[in-house]
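Removed: one protein chain of the complex. Kept in place: all other protein chains.
Our next item is chain A:
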Amino acid sequence: MQVPHKEHLYKLLVIGDLGVGKTSIIKRYVHQNFSSHYRATIGVDFALKVLHWDPETVVRLQLWDIAGQERFGNMTRVYYREAMGAFIVFDVTRPATFEAVAKWKNDLDSKLTLPNGKPVSVVLLANKCDQGKEVLLNNGLKMDQFCKEHGFVGWFETSAKENINIDEASRCLVKHILANECDLIESIEPDIVKPHLTSSKVAPCWWVMQQS
């Protein structure tokens, strides 16, 4: 059977404390380059990334790079609206930015849920790992535990400078969003969705899940 071409548009947030490297990660991911000369983000910046997920599926990611200062909390939460997923970033060389991670996650969950009431998928990024590898090396298990407790779908050590794990982290997040969307369709139209049925409407979704 011919599987129809499917296009997804997802809004993703990139949040975390000031100076952890949110803009650098996005530049690396979208423009494949790095500079230590980025200016501070005020308000919000944008980027668009198109992923050819599989031969039938194109995923467009709208990346919202949100200013990190805590003071802007009230102002920036309007940017959360209708996001489908998020990266929360911290800087492995600055412990305080990790301590803020739980705060960012709680803030996000309190202000944003999927239409079915579930929290959005969030991936945790331990950035600047090129500068502080030893910090996390012995903490892998603890990090797994931390992610479980706080409801992250995964975590990655990343380096925008050395281009480490950024594509992988994004794939992980998109995979979960696609899976979530399957659940959403299921909950909205429970009659149609059965894996053995060749409904063209849900086929790509299942296809993706089996692939990943």
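Heads up, the rule we're going with is that a residue touches a chain if its C-beta (ideal position, glycine included) is under 8 Å from a C-beta of that chain, and two chains touch if they have at least 3 such contacts; residues count from 1.
Keep this in mind: contacts and distances are computed from a predicted model.
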### Message
Suppose you had to identify the omitted chain by its UniProt name; would it be "TBC1 domain family member 14", "Proteasome subunit beta", "Symplekin/Pta1 N-terminal domain-containing protein" or "LSM complex subunit LSM3"?
### Response
"TBC1 domain family member 14"
### Task
Please pick, from A:15, A:67 or A:153, the residue that touches the omitted chain in the full complex.
A:67
### Query
Where does chain A touch the missing chain, residue by residue?
18-19, 36-40, 42-48, 62, 67, 69-72, 74-75, 78-79, 96
